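The structure appears below as structure tokens.
Omission of a single protein chain aside, the complex is shown with its protein chains in their original locations.
Then we have chain A:
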Amino acid sequence: MKHGLVMDNIRKWVPFLVLLVLVLFFTAVNPHFLSLRNFARIAVSSSPALMVAVGATFVILMGSIDLSMEGTVAVCAVVFAMLLNRLGGSLAHVGWAAIPGALLAGGVLGAVNGLIHVRLRIPSFMASLSMGFVGVGLSLLMTGGNRILIDDPLFRSLLTVRFMSFPLMAYAALGGLLVAWFIQDRTTIGRNFYAIGGGEELARASGLNVGRVRVIGFILAGIFFALGAILAVARLGIAETETGTGFMFLSITSVVVGGTGLAGGSGGVWNTLVGVLIVNVIGNGMVVVGLPDYLQDGVLGLLVISAVYLSMDRRSLSFAR
């Protein structure tokens, strides 16, 4: 028991130590890595990814998985951009309604996703993967394959205006993270995610409406995907189908590398923050160090495997399916 507790504690801090070691390593190779300017760059690339990964965290905590992020992000980005441009093109006026509009789109996609999973009893990975493709198709239909440019200076200030060297979008993402933390730790729904991930039978035997909680989890995920979409648009000033590309692998990788168990019930949004930073530090650091970028994906893949290996209690698995 004692030994197990020590092991548990080590396991808990592994992701953070990995992040620390990575930072030290890249700094040793190239001292320029350790500069505010470079960290701000990492923050910009991390912000949209953090929101998407936080959304995925809720679903993974329940022991399900949501792979619809690429489609959802694309749809939300396009909905946001279209609404903004249609409503006068500036957040300063009625255009602000584009933000709740995009969040609503994300929530609706998440609800459809969750209902398909729960009502039709389709495994979540399949339901959400398919919904992701539907989303990609939908966004393509809406844009006709075109890019939508956004030049609202107020909106672009998320990227261009800096406060203490970091762009505003980093603070926006931090705010989103705090909201997610509140939901996770201080609300019944957050507690229910852990209960269902820890033992669905138990949750049911305690009188929880498991199906309802699951759907809510997917809705929340969808809303955070939408937040990610808005930040992704802010970063490039462009909304298109491609806006969602790459989020699936990166966000799931971040969640898992951060130490949230795929089996559900353990981890949380702070783990996801660490995970997102690990992934983006690797991405950034390899460029700074001057390694070819095709190595990145390989390194990330290996990292996921080792993270999953570390996070699971292998004794309880007879055989992994």
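We adopt the following convention: a residue touches a chain if its C-beta (ideal position, glycine included) is under 8 Å from a C-beta of that chain, and two chains touch if they have at least 3 such contacts; residues count from 1.
Rule of thumb we're sticking to: contacts and distances are computed from a predicted model.
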Record lookup, UniProt, unshown chain, options "Membrane transport protein MMPL domain-containing protein", "RNA polymerase, sigma-24 subunit, RpoE, ECF subfamily", "Sugar ABC transporter ATP-binding protein" or "Cysteine-rich domain-containing protein" -> protein name "Sugar ABC transporter ATP-binding protein"
If I consider the whole complex, including the chain that's not displayed, which of A:Arg11, A:Arg147 or A:Arg204 touches that chain?
A:Arg204
Residue of A:Asn146, A:Thr188 or A:Ser306 in touch with the missing chain, whole complex considered
A:Thr188
If the missing chain were put back, which residues of chain A would it touch?
1, 5, 186-189, 191-192, 194-195, 198-199, 201-209, 265-266
